[in-house]
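The complex appears here without one of its protein chains, the remainder shown in place.
Now for chain A:
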Amino acid sequence: MGSVVRSAVKAIKEKGFGSFLRELRDEGYLTALLDGNLMQTKIHNIGATLVGVDKFGNKYYEKLGDTQYGRHRWVEYAAKDRYNASQVPPEWHGWLHFITDHTGDELLLLKPTRYGLEHKENLSGEGDQYIYHSKGHSLNPGQRDWTRYQPWQPTKA
């Protein structure tokens, strides 16, 4: 807790109180007040190194030294209200889960340009329009006016 106060005081001294508050708002600290999970991440961030930011705006932090091994890499999601693990793109997944020590920016260079697909987060539960339905699925928009025969069109007569 001491470090939090210390860094806050340091920031106020450097930037002045008004800009400090603005920064707090921009960085999402005000929403974090209601979200303990996010709050903890924010506090965790203090003194950590920002390793990279992916194209969605998720920030990847690392702190070696006084953190427990295995908890020294984490992500602060770009979305402050609706975040989940599927928002991490594959290139950062490996770094985040200690599969590799290469950061996502390094791995992105290996991504095949010809057939590599854009990462999409899992939108389950967000509404049927976001979810892929196969051709035969009753929720597939193509399914609804699908007919097993093609009627004769009288307008051509």
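Here is the rule we go by: contacts are C-beta pairs under 8 Å (C-beta built on N, C-alpha and C of every residue); 3 or more make two chains touch, one makes a residue touch a chain; residues count from 1.
In this section, contacts and distances are computed from a predicted model.
Per its UniProt entry, the chain excluded from the display bears the name "NADH dehydrogenase [ubiquinone] iron-sulfur protein 1, mitochondrial", taken from "Dolichol-phosphate mannosyltransferase subunit 1", "NADH dehydrogenase [ubiquinone] iron-sulfur protein 1, mitochondrial", "Trafficking protein particle complex subunit" or "DNA-directed RNA polymerases I and III subunit RPAC2". When the full complex is taken into account, the listed residue touching the unshown chain is A:Y149, out of A:Y69, A:Y115, A:Y132 or A:Y149. As for the chain not pictured, it touches chain A at residues 148-155, 157.
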